[in-house]
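What you see is the complex with one protein chain gone and the rest in place.
So, chain A:
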């Protein structure tokens, strides 16, 4: 294996990618300079590969090969198809913010319907504002991960939402990413600032407008949560079967916050959600749960790094993967407890259910503990459906697939039941049911 060749190959593709896109990327000259720096950082590394510890189980270079060119701005026909997809995936009662092929679609969004405590802008307009010297900051993160550098270089749009202190939002905010075109990449970056003592539900949905074929999504979310907030954050990734979705989330949590995060993966040929959650204020409680439902040759990776930077926080992770056919699920969970973070209580449990002999699960829980008065633990299991349970159900009249479906629902239910809102929980259960129906 010649590393240099692979790298050069990756680098050339990106150079073309950037050169052909540069004229369409929003930003003042200063922002464009920051972008160029970001893609140079990307070029030096190329797509992540298995020799990088963080990407050991998800070798993007092997799985994806090259990055597809930047998607064109959606035309009227694309927006029309996107509208259908939005209709199908809208959560009842939610206020929608829609991004189509990486561009904010005002006409499909409910900007005017938002409560007065919510301000909504777009990344594009902020980056393009030459009078704003700090605009380029929106493209900065602390990460050196190549896919995040690539996102900074290429991000065409995203939503920038701010919820005022004290706001109690009855309606969830739903950000819907719609892909309409095969053979193209969408790069989005959103900033969500949730004020102190608020109550907010944020839902993110990734969907395709009909049978699109393969496309790439590279999304980044920077979420900041103020003290005493109560936040539910649900991400539903149901991209097209040939799609690639790589999403990076940076979450900073204040003091006495309750954050209930849930991710569901039911789509995309290759996907990775990498979440970097920092508990930066004392007394906060984090639930970070997820379900991967994978079939055929799908590869789904959930990587969560929970950083206890301060004392007295609780984190709980419950992750479930159901893997059929030749699919491959990856769960990497790392809990970091910083030297000052005494009285940390952090636990994660990951379980994989293998439905075929060729299904594969990699579970990698890690604890990095630098404080001495903590309670942390993790567990990981992988196995098949229990034959004695299957026989019991069949002996009561359930056909094999139906018996399996009931047991699979129970298996993922342990994670799904952590969703507090009845309606959203039922919605997610419905997604799992439809996945099971597709299977049989």
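As a convention for this text, contacts are C-beta pairs under 8 Å (C-beta built on N, C-alpha and C of every residue); 3 or more make two chains touch, one makes a residue touch a chain; residues count from 1.
The working rule: contacts and distances are computed from a predicted model.
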Protein name, per the UniProt record, of whichever chain is missing from view ("Oligopeptide transport system permease protein OppC", "ATP synthase subunit b", "Fe-S cluster assembly ATPase SufC" or "Cation acetate symporter"): "Fe-S cluster assembly ATPase SufC"
Candidate in contact with the missing chain, chosen from A:92, A:387 or A:422: A:387
Residue among A:111, A:398 or A:420 touching the omitted chain: A:398
In chain A, positions touching the absent partner: 386-389, 391-400, 402-403, 406-407, 409-411, 413-414
